[in-house]
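A protein chain is absent from this complex, but the other protein chains hold their places.
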Amino acid sequence: MSTSVSATSGTKSKSKSRLGFVDRLTNLPKLVKILLWVLLALFLYALPLLEPPLLSTPGTDFGGVLFTVTIYCLVALGLNIVVGYAGLLDLGYVGFYAIGAYTVAILTSFHANWPFLLAVPVAVVATMVSGVLLGAPTLRVRGDYLAIVTLGFGEIIRLAAVNTEWLGDARGISKIDRPPSIELFEIPHLFWEGGTPLLDPDDTTVFLEFGVLDQIPYYWLGLTVVILMLIADRLIKDSRVGRAWEATREDEDAAELMGVPTFRFKLLAFSTGAFVGGLAGALYASRQSFINPLSFLLLFSILFLAAVVVGGQGNRWGVLVGAFLVAYLPERFRDFSEFRVLVFGLALMVLAIFRPEGLLPPRRTLRAKQAGQELAAAEEGDHGEETRVRV
Amino acid sequence: MNFSFLFNNFAELTVTGLAFGAVYALIALGYTMVYGVLQLINFAHSEVFMYGTFATLWMTITLVGSGNPGGLQTFGIMAAALLAAMVVSGAIALMLEKFAYRPLIKRNAPRLIALISAIGASFVLAELMGVRDDVAGWFGLRETLDDYVGGARVNQSMPNIVQNRTLFAIGEYNIRMVDVIVILSAILMMVGLDQFVRRSKTGRGIRATAQDPETAALMGVNSTRVIQMTFLLGGLMAGVAAFLYMLKIETTKFDVGFLLGIKAFTAAVLGGIGNLRGALVGGLVLGVVENWGSALFGGEWRHVVAFVLLVVILLFRPTGILGESLGKART
Partner (left out) sequence: MIRNIRSWRVAAAAVAAGLTLAACGSTADESDNESDSASGDSGSAACDVSLAFFGPQTGPAAGLGQPIIQGAQLAIDQHNAEAECEVGYEQFDSQGSPDQAPALATEAAGNEAIIGIVGPAFSGEGAAAGPIFAEAGLPTVTPSGTNPTLSEEGWDTFHRALGNDATQGPAAAKYIQDTVGAQSVFVIDDASEYGAGLATIVKDELGDTVVGEDTIQVGDTDFSATVTAVTSSKADAVFFGGYYAEAALIVAQLRDSGFEGDFVVADGVKDPAYVDGAKEAAEGTIITCPCIPAEDPAVSEFASAYEEEFGEAPGTYAAEAYDSANIFLDGIAEGIDNREDMLTFINEYDQEGITKQLTFDETGEPSDVAVYAYKVEGGEIVSDQEIE
């Protein structure tokens, strides 16, 4: 996180105590930092084997939930490019996810017999193309109109799948190919008795067998893709493209005036987002081995958006946290049975009200807020009324 | 494509389409007004409508009992049900404003987080209705209130108060009485609301805030009250929509709002979001085109037709059929 080093050291003197921990972390020597990252990654990889008591999900498979979490993380990273970086409100993101999943399903099972690894590149290209096809006419529409147009797009994709026999209609497509397995060695799980972790010799995961009964290898695959995406995301955010997106989001006219071809960059954001969504869909279809249109309801678009916004749109770590919460909380709340959606809705409201900037807002927001406050204080003196009335 | 079917039944398809479109239009008002004033998509508005349908249902069950009402009595029941729907929907809309929006507006939160808060509120409201039998159970009222809370997750339907079967014919086309009632009352409500926003002091406040919140505030418009009024008016209209919907469809369920809400929002955008007359035009157009589309391509493509229409309209008229104009003086 070299960027954040420079970013925080600049504002360090003014930053509040909540940044203290981050500061201390970023000031550590580089070697230690790398070590910490590796430890974190190892911990994440080992998580489903550890099954820590409070985190683990009673009532459903922890590995399976973690896989879903990685899919949501992936989707959130992709949607974050569209919503967080480029500022385009997309309510039909599930459409891209569906296109990725359906391409893999059709190529590996329904109409052809391709291996999974060959179908994935085709799937992501197909999604990117669909992103361009959808974006080219609609991205000229501004602001919230885009939201409803994309929402419509997502629904059209789903309804087309429901009503088209070639796409398996409501019956769906089964026997989708799984990733190729390399069976190397077995790793035992832990289980917890009271506060003591115990090794469970009967419960093992084979590295790396993409089988039916064990969800953990899929989680490892998903986590790996998420890590790769994170790196790619960081590269792209700090590049010229990332700055062009930021400029377009903050003030489209000004950006256009400064020579940023905003339409082309919006289209790029849209198709990059679609790419990631398609990849997530492809992984999902392979793990499920069966898909039908019920997995691509409008509700999922909404949940994906919730993940991005609750986590902190524009901050890749924030949206990961958001994705984790949105995918994980309903599973963790299984004990509430009938009430779990209710509780989830309440959680969304509470998060929105108490952390309106998202759980981990991007640094830009913190900086902008601070600068704004200083500006207001300097310009207005005692005109405190203004902020109260403004809606 | 089945052209002959469409042309042979053109009038009937158009009237039934207009009737459902009128319901869309009344719900769309809530979206459009809140958007006009706050630039927020009030995602939970669909639940405001849903509570209205239940208010209608419960009021009717209470009043009808087991007997079959006749004549004037029917009229009284209908009036009471309409009132109940408006009161409940209005109250829910106000609660939404208080709990899901005001805390955010106060903090000047980003627009998108308000959408998330509304989505959360929407889940809470819908699921609360879905577990109403359990909730009643906590108070030991599960048995007593069985008529009201039983079958919380499945369709509940009204006792018949108006005979829907009443038909009259224009030429050889059969027109149902209830469709005519729905269309006329919806248009009446819309005209009333339009005039209210245009002529009353409150309406001027709403328009002023929509146009320029800061200047409006400087001119002495109480923005909190204006926002409350906007939610209340949207809620009342959703209540009317709920009553008319129940008159026509007679059945409701805890998640009935979801699809209708999406459609109504589509209608609002189609007509030009923020524009009251746009909501009416958008709703009616959407209802009719959906019906024509179903006739032409088959019912499975009904929703696809609706969304394709939206995309096409927005491509040619990027701010909807009538454009955005709640704030403009010429509303």
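Going in written order, the chains are labelled A and B, and every chain counts its residues from 1.
In this text, a contact is a pair of C-beta atoms (placed from the backbone, for glycine too) under 8 Å apart; a residue touches a chain by one contact, two chains touch by 3 or more.
Predicted model only: the values in this text are computed from it and were never measured.
Peer 1: Identify the residue among B:His45, B:Arg277 or B:His303 that touches the chain left out of the display.
Peer 2: The missing chain is touched by B:His303.
Peer 1: Which is it among A:Thr26, A:Thr68 or A:Ser271 that touches the chain not included here?
Peer 2: If we include the chain that is not displayed, A:Thr68 is the one touching it.
Peer 1: Could you please point out the chain A residues that touch the chain left off the display?
Peer 2: 59-61, 63-65, 67-68, 159, 162-163, 169-172, 174, 190-191, 193, 196-203, 211-215, 287-292, 294-295, 297, 331, 334, 337-338, 340-341
Peer 1: Which chain B residues would touch the chain omitted from the figure, given the whole complex?
Peer 2: These residues touch the chain not displayed: 5, 8-9, 12-13, 16-17, 19-20, 127, 130, 142-143, 146, 150-151, 153-157, 159-160, 164-165, 167, 174, 176, 178, 248-251, 253, 255-256, 258-260, 290-291, 294-295, 298-300, 302-303.
In this section, only the chains that are shown with their structure count from here on.
Peer 1: Could you pull out which chain A residues touch chain B in their complex?
Peer 2: Residue list for chain A touching chain B: 83, 89, 137-138, 140-142, 144-145, 147-149, 151-153, 155-156, 159-160, 162-163, 298, 302, 305-306, 309-310, 313, 338-339, 341-342, 344-353, 356-358, 386-387, 389-391.
Peer 1: Name, in rising order, each residue of chain B that touches chain A in their complex.
Peer 2: Per the stated touch rule, the residues are 35, 37-39, 41, 99-100, 103-105, 107-110, 112-117, 119-124, 127-128, 130-131, 134, 209, 213-214, 217, 223, 227, 262, 265-266, 269, 273, 300-301, 303-304, 306-308, 310-311, 314-315, 318-320.
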